[in-house]
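Remarks on the structure that follows.
The complex appears here minus one protein chain, its other protein chains still in place.
As written, the chains take the letters A, B and C, and residue 1 is the first residue of each chain.
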Amino acid sequence: MNFKSDNAAGVCPEIMKALEVANIGFATSYGEDDYSKQLAKKVAEIFEHEVTIFLTSTGTAANCLSLSAIAPAYGTIYCHTNAHINTDECGAPELLIGAKLTVLGGAAGKINVQDLENQILFDADIRPHASKPAAISVTQLTEGGTVYSLQELQNIHACAQRHGLYVHMDGARCANALVSLGCTSAQMTWKSGIDVLSFGATKNGAMMAEMVVIFNQELAKDFDYRHKRAGQLLSKTRFEAAQFLAYFEHDLWLKNARHSNAMAQQLAAHMTAVPGVSIDHEIQGNELFVNMPSALADYLLQKGAHFYSWGPGVYRLVTSWATTAEEVAAFGKFVAGFKSASY
Amino acid sequence: MNFKSDNAAGVCPEIMKALEVANIGFATSYGEDDYSKQLAKKVAEIFEHEVTIFLTSTGTAANCLSLSAIAPAYGTIYCHTNAHINTDECGAPELLIGAKLTVLGGAAGKINVQDLENQILFDADIRPHASKPAAISVTQLTEGGTVYSLQELQNIHACAQRHGLYVHMDGARCANALVSLGCTSAQMTWKSGIDVLSFGATKNGAMMAEMVVIFNQELAKDFDYRHKRAGQLLSKTRFEAAQFLAYFEHDLWLKNARHSNAMAQQLAAHMTAVPGVSIDHEIQGNELFVNMPSALADYLLQKGAHFYSWGPGVYRLVTSWATTAEEVAAFGKFVAGFKSASY
Amino acid sequence: MNFKSDNAAGVCPEIMKALEVANIGFATSYGEDDYSKQLAKKVAEIFEHEVTIFLTSTGTAANCLSLSAIAPAYGTIYCHTNAHINTDECGAPELLIGAKLTVLGGAAGKINVQDLENQILFDADIRPHASKPAAISVTQLTEGGTVYSLQELQNIHACAQRHGLYVHMDGARCANALVSLGCTSAQMTWKSGIDVLSFGATKNGAMMAEMVVIFNQELAKDFDYRHKRAGQLLSKTRFEAAQFLAYFEHDLWLKNARHSNAMAQQLAAHMTAVPGVSIDHEIQGNELFVNMPSALADYLLQKGAHFYSWGPGVYRLVTSWATTAEEVAAFGKFVAGFKSASY
Partner (left out) sequence: MNFKSDNAAGVCPEIMKALEVANIGFATSYGEDDYSKQLAKKVAEIFEHEVTIFLTSTGTAANCLSLSAIAPAYGTIYCHTNAHINTDECGAPELLIGAKLTVLGGAAGKINVQDLENQILFDADIRPHASKPAAISVTQLTEGGTVYSLQELQNIHACAQRHGLYVHMDGARCANALVSLGCTSAQMTWKSGIDVLSFGATKNGAMMAEMVVIFNQELAKDFDYRHKRAGQLLSKTRFEAAQFLAYFEHDLWLKNARHSNAMAQQLAAHMTAVPGVSIDHEIQGNELFVNMPSALADYLLQKGAHFYSWGPGVYRLVTSWATTAEEVAAFGKFVAGFKSASY
């Protein structure tokens, strides 16, 4: 019963198998292998758009490199105050982009568009004392476990267009968001105004496979230099590309995401059956932020469930491709057991 | 007959097997897994010294992070003009360290110690107009394919000590150097004054496994922040650590290095049998820099051998754990064939 | 009637005279002149403490250099959301320090200490995902025109000490704050836990004279390199030092500050006599944030008064050493005139 993080899960078997196959023989290094070339075509197909892609070993690198293509060092990037780039990347954006982050509030982990508009106007007005308004970064799944609707993305895009800003999507869990929205990859990204996407696969079954997907081809110019300079050009690139090829084969990525989303719904059903327990925000992906009595949390942890405390009285539970219905059922029994014992 | 790079080889079977084993079940992410903990102990054992280690996905990242611990952003790092950090890392040192590189000449890819001494004195004299002399970086195997002797390393260390500088070793091919010297890991590193080592495994049979080994424990303070901030803290760290554990098991790393060094010697024997062909520097590792007529080079390439041109009339051939005696023999036949045809 | 900024005033005559005197003859450059040496002693006297000083041409440079001594590039600096370093320095902190800013709210332009405490605890807890809690920056006068009391400074210092952080004071208008508090320079700085001070003179009568004052001498080590590297080591340093020597002579700096503070009080008296006009925060220095009808603002601007709009319905008026009682009286007449005309 490990609900600590989708990172605690291993690599799904299809991807592990693909690594073995890719290991046969010699392959030119630094992106000149056949796997890398094949992947570029596959991603274009999936997104129904010309793309340039770059592979990275972490989401932090994918985010910061993506943003470095759309914000100059003297620019600022608007993001939610809870955005991963603001809270969990140890200043990597300031290092790898140079640019400043300007944080905004907003309910359910989503940027409030009116606040965004006001802040951009304010910053532009005092040029050059404030950094140049350059880009907006949205996280999909948000850090609140919610999903921006296509309309919400388009509202942000409209604001970006009014002021000449680019839009980035941190898609560490974009597969979960995509199956939640039930739309196409194109609809959730470039058709909603996304210029650059950090496309994560690690949390959804890969070993270490993150990707920058550039839709706006002007932004791809010289990106190879940025990528190399950040220490992200791996030598044996076939082993990154092969992970992604397996990830896309037979829609494995969507299958995995649907599974983990479904597991999250089942978990939620067990939790909310307990009086005094509530869940923050609508569950739209594979993350639950649960308000529960610490006695219940302690009881569950003691029973062998793993999850993190996420502030006073709040706990985060995350499901993954590897979460089984059996685990969830077993967890449900403990929850129910506590319920009957306590009330 | 692929002699392009040791990066063109795949992953050796022992390491691939280890990845499969490591994939079983859940494991806490971000270095809190059992593999990572076990590895820290193993590395201390190998180097007979207290160490702090950090894993990275590229050698560029390992080098720059290592150096960031020993050179402040206002410092300078002395290195050979051909050093990988100077020629092949696209400004990553300037980005990830902040510091300036000051380049020095020297025969056979090795820093000339008298020039080093003079440059440090000059820079210190005009403080603060020149950057602060902070660190020296040596590459072992050098970029010329040669090996610094223990005495040469100690001479550099003595210079460093006279002026209060730290010493870093770029060990992308350190296993090849180690077996060439026939000394212990301790002797080639901390006993010769190395403070921080970039320890590479990718070129010698791993998939993507590089490591920063810090001997001077004061330098390890806060390194976790540097590592995370550079986008190098992977989530599923077990898959990095497991590669290294297999790499060290039964001295696989030394076995692989001995093999590739031996293959390089055999290759050299074939080449030098041809009149008009010579080899730059003594071959001390798995790299050959061969001066040969372009007609010969073209002939070999046409016969299916792969290697890079390395300047006018110079060609680089690299062997690896995956190079077979059969390949080398086949290559030797082509070399011999060209000889008889041409003269 | 220029109340746009204390930067719109010129150089006070005593300082202009000092520049002429300093111009006689040759003087060694880069801080080796007699003026620079004399200044170092003078500042130590004023602050009753050993100090190391560095002169800069802008407050932005003074702030960022000060902070670079107390926050590593992987650290974070806590400041008020309205802090000049956050809103008006175009990402200079991110560039010159490397570090990330973490913004906090708080009434009257002052950091809320409980929020500060919570944020530090949160960031430390998720190490190394969040940047290292490193420093706190307070502005004195705050950006709200208010003054931190000695007790308030000490509360921040206590929080800093609990977590091992340094404290920086942005003293662009510290003379105004000092005379407002009526304490000694020592009391407002190192006796209240300030490690490094950005000491501004430009706004209070100098031409271009800002200074970093380091109280904690460990932090002064290598600062000369930081200073040079940021492009702030002027060649003809005598002309910077001479400004400060004149600024301190016969307490000119305190005299100027008392004058501008008094002018601000008089301005305020005129404004608040008008019904419907109010002033944000207590006036403790030389800045007024006035809520007034736009009709009144327009009327005053039309009459030749200069001041800035500072958001909807809010206007900022700033006095300086050069503001005359006559100007203020003339302004008062217009204010009174508008009053009788409108009501």
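The rule is simple: contacts are C-beta pairs under 8 Å (C-beta built on N, C-alpha and C of every residue); 3 or more make two chains touch, one makes a residue touch a chain.
These numbers were taken from a predicted model, which means no experiment stands behind them.
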| item | value |
| --- | --- |
| Which residue of A:K42, A:K110 or A:H227 touches the chain not shown here | A:H227 |
| Among C:K42, C:R173 or C:K228, the residue in touch with the chain that has been omitted | C:K228 |
| Candidate in contact with the missing chain, chosen from C:V113, C:M208 or C:I279 | C:M208 |
| Positions on chain A contacted by the hidden chain, ascending | 72-75, 98, 127-129, 131-132, 222, 224-229, 233 |
| Residue ranges of chain B at the interface with the undisplayed chain | 73-76, 87-91, 94-95, 98-101, 103, 126, 128-132 |
| Chain C residues that touch the omitted chain in the full complex | 2, 4-5, 7-11, 16, 19-20, 22-30, 56-61, 64, 89-92, 95-96, 202-203, 207-208, 225, 228-236, 238-240, 306, 322 |
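The rule we apply is simple: only the chains that are shown with their structure count from here on.
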| item | value |
| --- | --- |
| Proportion of interface numbers common to chain A and chain C (over half same, under half different) | same |
| Rounded Å distance between chain A and chain B, as computed from the means of their C-alpha atoms | 34 |
| Chain B and chain C: spacing of chain centres that average the CA atoms, whole Å | 50 |
| Distance between chain centroids, defined by C-alpha means - chain A, chain C (Å) | 41 |
| Residues of chain A engaged with two or more neighbouring chains | 89-91, 95 |
